[in-house]
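A single protein chain has been omitted; all remaining protein chains appear in their positions.
As written, the chains take the letters A and B, and residue 1 is the first residue of each chain.
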Amino acid sequence: MVKAQAILELSDIHTYYGNIHALKGVSCSISKGEIACLIGANGAGKSTTLMTIFGVQPATQGEILFKGKPIQKLRPEKVAALGVSQTPEGRQIFPRMSTFENLEMGAFLRKDKTEVQQDLDWVFSLFPRLKDRMKQLGGTLSGGEQQMLAIGRALMSRPELLLLDEPSLGLAPKLVEKIFETILEINKSGVTIFLVEQNAHMALTISGTGYVMETGRIVLSDRASALLENEQVQKAYLGE
Amino acid sequence: MDLSSFILQQIINAIFLGSIYALIALGYTMVYGIIELINFAHGELFTAGAFIGVIVLTALQQIGWVETHFVLTMIIVFSMAMAYVAVLGVAVEHVAYKPLRTSSRLSALLSALGMSIFLSNGMMLSQGVSDRPYPQVFGVEGIEFMGARISNGQIFIMLLAVALMVSLQLFVHRTRLGKAMRATAQNKVMARILGIDIDQTIRITFMIGPALGAAAGVMVGLHYGAVRFDMGFLFMIKAFAAAILGGIGSIPGAMLGGLIIGGIEVMWAAFLPSAWKDVTTFTVLILVLYLKPSGLLGKGSAEVRV
Partner (left out) sequence: MIQQELKKLVVNAIFLAILLIPMLGFKSTSFDPGRAFKTIGVFLAILVLNIIVKVIRSRKKEVDQTPKKPWVESITERVDRYPKIYTIGGLLAVAAVFPLFADNYMIDVGITCLIYVCLGLGLNIVVGLCGLLDLGYIAFYAVGAYTYSLLNLTFGLSFWSALPIGIVLGMMAGCIIGYPTLKMRGDYLAIVTLGFGEIVRLVLNNWDSLTAGPNGLFGMKRPALYYPSFGEDGLAWATYYLKSLPSLYYFILIIAILTIIGVRRLDNSRIGRAWIAIREDEVAAELSGVPTTWIKLLAYALGAAFASVAGAFFAAKLSYTNPNFFLFMESCIVLCIVVLGGVGSIPGIVIAAFVLIAAPEVFRGLENYRMLAFGGIMTTMMILKPEGLIPATRRRRELHEDIATKPKD
């Protein structure tokens, strides 16, 4: 398999929640421009992986390279400044800030006003519903709208790498389809995407590379299309 | 004075006292909103502002500026008090609260308490135990209407208080840093993920909140004519009651709470034996905490709204 240049590499990452050994030697590599996904059961450690990448739950061991530079010791603010963005689990919308302000916060680190406006227009073109809700407080939006807002907010920093944590959670199937279509579109514009999902089918369908995680370890890694055909994966995660 | 003008007078006094309480309460609510800690030292920061005020004012008075350059004097006095206390506030945060951010609430509370004792006694040592009089800046002249009067001093102070509160609202809703403060108060982790520097945001909160308290301190000194090293305690409790009443963490709540507490105190003192007015305030505080801890403008328990 010929891989393009790796934008994110994890090597033997260990993370602890107090006494609990959440990640036990996780390694993976994501190429620039692709969509990679991490699937697994609840509590396997998928969200922890994203939190570790961002430094919110710092790794106690191992190395994380972003564009070749180690970031495992960086604070989250610094990671964000490098061009990584995240839509965390539960969306984490600022409930008492308007849709517009939430998006503004996404562009917090940027100084180029005109470009920010361009990105704002782009986000509204991806999610027209957000434009209608522009002045509404984030906490009053529906689940689907909050998900769109969360993704839009993450895009406002013009990231090179976008981490998505369970974008389909709690959403109706039609909405899930729409979200995943949008994810494809975002990827086409050049953003590398690392997707953590419980909905294995949708995730593997749009991804290039797939990783399967169980109790803090990566147990399978392959091209997503191959994983879709994989018997074990089918039994465990695809319900067949 | 007939009843209606008496009541009007009390209302004026209530709004006046309420605005001062509101300014102090804002300091509490902002700090609590962002790090969920009751800044016990806030009363001392308020007092420190009052002391700086009297020191600067006395100096300016000696060179005659109070008469000749009144507005400039006021600007200097307030700015210096607020600036000094802003720095002091950041120092308190850095020394007493920051190291305990990940520790239990009990530790942080005790540290805050220790800071409060430390600062108030520090001021006692340097400024003495007795009242320190404020130079008379405002005369007794004022405006009369409908049988009630507002003195020039009260007008000035109320206008300034309103100006400060409006500025705060603008800052918090229109500026980048202000929005960062709100975001941090609502969801710290998410704010960090977006690149907001939490430490800096907290520091700014500890500059603005105490600075407002300092302004209130100068106002109290100007109006009541004196400052004492321990006057912070009572104001602190009342302002805290105001912040809780309005909904801790909510800026409009602190303003509303301040007015209500001011109103209660003035009305009580007007019609009932005034020696007990402080007991009333304490009782109100306890009742609020018991019956509706989320306050008037609050929605959940201890939710943070900035």
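Please note the rule applied: a residue touches a chain if its C-beta (ideal position, glycine included) is under 8 Å from a C-beta of that chain, and two chains touch if they have at least 3 such contacts.
From a predicted model like this one, the values you see are computed outputs, not experimental measurements.
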Of B:L72, B:V95 or B:L272, the residue that touches the missing chain is B:V95
From B:S19, B:Q127, B:Q186 or B:S250, the answer for touching the chain not displayed is B:Q127
Of B:S107, B:Q136, B:T175 or B:Q200, the residue that touches the missing chain is B:S107
For subunit B, residues touching the missing partner are 36-38, 44, 48, 51, 54-56, 58-59, 62, 87-88, 90-92, 94-96, 99-100, 102-111, 113-123, 125-127, 233, 237, 240, 244, 275-276, 278-279, 282-283, 285-286, 289-290, 293, 302
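The rule we apply is simple: only the chains that are shown with their structure count from here on.
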Per the C-alpha means, the centres of subunit A and subunit B lie apart by a whole-Å value of 43
Per the touch rule above, subunit B residues touching subunit A in the complex are 176, 179-180, 182-183, 186-187, 189-198, 305-306
Subunit A residues touching subunit B in their complex are 54, 56, 75-77, 80-81, 85-86, 88, 92, 94-97, 101, 104-106, 108-109, 153, 157
